[in-house]
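Presenting chain A:
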Amino acid sequence: MSALLRVEDLQVSFATRAGNVKALHGVNLEIAAGETLGIVGESGSGKSVTALAALRLLDRAGRIDGGRILWRGEDIAHASRRRLHALRGAEIAMIFQNPRAALNPIRSVGAQIIDALRAHRSLSHAAAAAEALEALRQVRIREPERRMRAYPHELSGGMCQRVMIAMAMACKPALLIADEPTTGLDVTTQKAVMDLLGELTRDHAMALILITHDLALAAQHCRRVTVMEQGRVVETAAPATLFTAPAHPYTQRLVAASPTATSTLPHRDSRSAGPQLLQVSHLTKRFADGTLGVDNVSFTIAQGESLGLVGESGSGKTTISRLVCRLMDADSGEIRLGAANIGAVPACDFYRAPQRRDVQIVFQDAGESLNPRFTAFDAIADPLLRLGADRSRIKQTVAEGAIRAGLSPDLLGRYPHQLSGGQKARIGIARALASQPKLLVLDEPTAALDVSVQAVILELLDRLRAEQGLAYLFVSHDLNVVRMLCARLIVLQHGRIVEQGDAQSVFRSPQSPYTAELVACIPRFAL
Partner candidate 1 sequence: MSGLARHLGVCAAILLMASPHAQAQTRAETLRQVTGNTVNTLDPNLPGSTREAFGMSMNVYDRLVSFERKPNGKGFIFDFDHLRPELAKSYEISPDGLTITFKLRPDATWHDGTPVTADDIKWSLDRVVSAKSLGPPQMQTGSLTSSSQFTIIDPMTVQVKLDKPDRLALPNLATVYAIMVNSKVARAHATDDDPWALQWLKDHEAGSGAYTVENFKPGENTILRRSETWKGSKDGSLPFFKRVIQQTVPEAATRANLLAKGDADISIDLQSSDVLEIEKAGKLKVISTPQFNAFTMVAFNTKVKPFDNLKVRQAITAALPYEDMFKAAIFGRGAKLFGADWTTSPPTGLFPQPMPAHTDLVAAKQLLTEAGFPDGFDTSFTYSVSSAQINDPVAALIKESLGKIGVRVDVQKVPDAQFGTLITEKKLAMFTDTAISWMASTDYFFRNFFTGNQRWNYASWNNQELVDTAQAARFEPDPVKYEVLAKKLITITAAEAPEAFLWQPSQDAVVLPTIEGYTYWFHRQVDYRDMSRK
Partner candidate 2 sequence: MSASGQTAHALYVLRANRISSAAAVLAVLLVLTAVFGPMLTQYDPLASDVAHALQPPDANHWAGTDQLGRDVLARVIAAGRLDYAIAAAAVFLSFVIGAVIGGACGFRGGAVDRWVGRIVDVLMAFPLFVLAMALVAALGNRVENIVTATAIINLPFYIRFARAEVAVRRQAGWVEAASASGNGPMRIVLGFLLPNVLPAMSVQISLNLGWAILNAAGLSFIGLGVHPPTPEWGIMVAEGARFITVGHWWLVAAPGLALMLSVLCFNLLGDGLRDMLDPRMRT
């Protein structure tokens, strides 16, 4: 089999303020014409760098230190700028994560496709426009004539990615590199985009390199999958082999950590049938632009119970988490914590309310939720000081809290930027637990984490709940994760509850079509 693209011993380094950092330590890859290859790895594994290096798109700081990049046998690692311009787009095309940002915001999408076409072919403007329109049609954009004149901000994320695909396909390249093409998109959109991508590459006999952190996604769409870790390829195999008989320890860990429909946590079902803790009734919140963010939502959580809140972006799940945690005021409805109507206290005054210590929150992005000027110690001590702890024992209390959250007390003197994602997540949890709350709102606490870290954090949360008798309101877009941690869940769409019930049964036999669609769209690798 003659390789279309072969990467041999590729070494890349970046000049950073901390000196030269090696990103790739001799990567070897190859892909044949019409083949599909998945590259899977966690952050820092070098999967995107490999792709960018292959197209010589590394930014100024990046440098290819060694190795060869053979395109149809021609080494393009040292090709001229002119050759690269001819190559990019026409022979190898690439699409990216966050499609809206990947499009020029002040140029109509039609013009951008035309630009791509005319960069490689001497077409008249009219001819290019006609081809661009055809390209849009091909990616199944409705009303393509109208969309030609649209600007990226006027399109949804999924549509933008379709435009990107149209642009990439416009010059009929032999290889398409898709770098996390669906990350950040809702699960339903993700499926549609991936299906389209698979279909188009098949139809045009185009080779596809799919770069993703989601093992299941890669396995679902690719014939071969390469697993990378810290700038090295650890294993390349067919999906079935990877899942059933991973050779490398890292692959094994990765497979184990990836949540699937069958993953479980030890304490999930140990539901203590305690008295009712939180009662939310008829909660409604209208945004400044007039849309209903939360529409007449009611639910309860018992002491020690863990309730999952699932929905796509815009479903109102994050808003509910803010409302419950009294960081935002509702327009109507009641929130009761035990006997107290905490919904009646305005959010801006709630910091003085006695219930402040009872409801705490863990944020989605652990890094962003830590004050950059606070050490880990300061972050955990802050709620203790504010919510009236024994000041003389503060050092000890903080250290205890850190240990409970699995954070080594040695790290307490560090600032957020000196800590890893997992460590930051632990600080966030330790901080939330510091005031010994009764209810913990978990707002996608693992969404920004790599799967291996996610698995550990989920385990931690599970254990803490069991140990401390906490109640959780767990908000997530990832059904698999919710199912692992929660016995009961609520599915939200457009601010409304479309389904609720026992997690297992919702999963197995969804009642509403929306839930069914959600479940169906979860990437999974069927053996």
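Keep in mind how these were chosen: all candidates are chains of the complex that A comes from, given by their letters.
We adopt the following convention: contacts are C-beta pairs under 8 Å (C-beta built on N, C-alpha and C of every residue); 3 or more make two chains touch, one makes a residue touch a chain; residues count from 1.
Here the structure is a predicted model, which means the values were calculated and not measured.
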Would you mind pointing out which option among 1 or 2 touches chain A in this complex? 2
Which residues, counting only chain A, touch candidate 2 once they are in their complex? 17-18, 322, 325, 327, 348, 351-352, 356-357, 360-361, 363-365, 368-375, 382-383, 386-387, 413-415, 417-418, 428, 431-432, 435
